[in-house]
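Shown next, in structure tokens, is the structure this report addresses.
Right after this comes chain A.
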Amino acid sequence: MIEFQAVTKRFDDGTTAVDNLDMSVEAGTITVFVGPSGCGKTTSLRMVNRMIEPTNGTVLVDGEDIRKSNPALLRRRIGYVIQQAGLFPHRTVLDNIATVPLLSGWTRRKARARAAELLELVGLDATMGKRYPAQLSGGQQQRVGVARALAADPPVLLMDEPFSAVDPVVREGLQDELLRLQADLDKTIVFVTHDIDEAVRIGEKVAVFREGGRLAQYAAPAELLSNPADDFVSSFVGKDRGYRGLSFLEADGIELRGVSTIGLHEEQSSTVGGLDWTLVLDEDRRPRGWLAPGAVVHGEPADEELRPGGSLYTAGTALRGALDAALSSPSGLGVVVDDDGRYTGVVTAQQVIDLIEERRKEAA
Partner candidate 1 sequence: GDPLKGGGGGGAAGGPIVIGSADFSESELLMHIYAGALSNAGVQVSTKPRVGSREVLVKALQDKSLAVVPEYSGNLLQYFDKQSPASQPDEVLAALKQKVPSGLEVLEKSAAEDSDALVVSKDVAGQGVKSIADLGPKCSQYVLGAAGEWKDRWPAKLTQLYGCTFKEIKTTDAAGPVTVEALKSGQVQVANLFTTASAITANGFVALEDPKRLYPAQNVLPLIRSEALDEKGKAALNKVSAALTTEKLTALNKRIEVDKETVADVAKEFVTQNKL
Partner candidate 2 sequence: MAAGGRNHVIFQELFAWLGDPAHWQGQDGVPNRALEHLGYTLLAVFGAAAIAIPLGLYVGHSGRGGVVLVGLSNAMRALPTLGLVTFLFLVAGGSEAGTIVGLIVLAVPPILAGTYAGVQDTDRGVVDAARGMGMTGWQRLWQVEVPNALPLLMGGLRNAALQVVATASVAAYVGLGGLGRLLLDGLRVIDYSKVLAGALFIALLAVLLDLVLAGLQRVIVPRGLRVAAAAVARKPKAKVKPQAEAPEAVGRTNA
């Protein structure tokens, strides 16, 4: 657990970077600091490991005032990951990861063994260990950065825009990886970003900062989207927030319907489906497209006949996917698949809307 108690930071030039911050980060959660550039996110984060000393107020880590610990020793107990990883260019990947264990007096052998373990944990091949940072892609470097921060198994992890230098696709992979890791490791993670999408995707709690280093709202992501504290927050979380908020609505209770289907390689003698849309599946029962009502098919459906399907909704995930599947489907029926991508049913936009309305009523 990390507590900020009336923490203020004023730099020598008079800038107030953090203004009277009072908040506590729960142990074992990912808490995200988000806000526009210059709003004091980095400053707040760095006061936790004493890279910056507060002007006023107290920071506690696990109940202890951090001013009582030696900064170097404190930092070895707190993992720190920064943008572009900050890897040591002159050391191999393995030696980079082994840094903190070595500083803490482990033997080289033990530190290396631990580093190899971590390399695997973050999903990198053991052969990467001998490379130098410059020989890795941006995404791989960030993984090494995370592994290095985890090396001495610190209870707390500070991450300052760790993924902002990599492209969107890799970035999403890294976010998933972090969530997977956290499910096992249960660290107390403070994660800084200026990307609201990343914040709501990753955070269990999100702290929105506004200019001048003041905390605008501190809440769970769903709450943030559905109930922004004020105009600043609502404009910061963006205009699609209603739709994005659906990411936090569970789909349980939604009833899957059926639709007529045919196999891609099944021979069809003539008209299929009559007045309804027909879903075409391949051998593995994965959806391949739709046949419009009254489509006439001889033999296998030709490519011209096959209307591409919409996005697919994986059963059990949030409502956002279900609505999009329905909206994007030419039939108006969102295709629902299981984890293996096999057809299990369809949903309509109407069902999603009804469910949302029901939930809203329950909440009231």
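Per the selection procedure, all candidates are chains of the complex that A comes from, given by their letters.
By our rule, contacts are C-beta pairs under 8 Å (C-beta built on N, C-alpha and C of every residue); 3 or more make two chains touch, one makes a residue touch a chain; residues count from 1.
Note that the structure is a prediction, hence the values are computed from the model and not measured.
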item: Among 1 or 2, touch partner of chain A in the complex; value: 2
item: In the complex, chain A residues that touch candidate 2; value: 49, 51, 71-77, 80, 82-92, 99-100, 103, 132-135, 148, 158
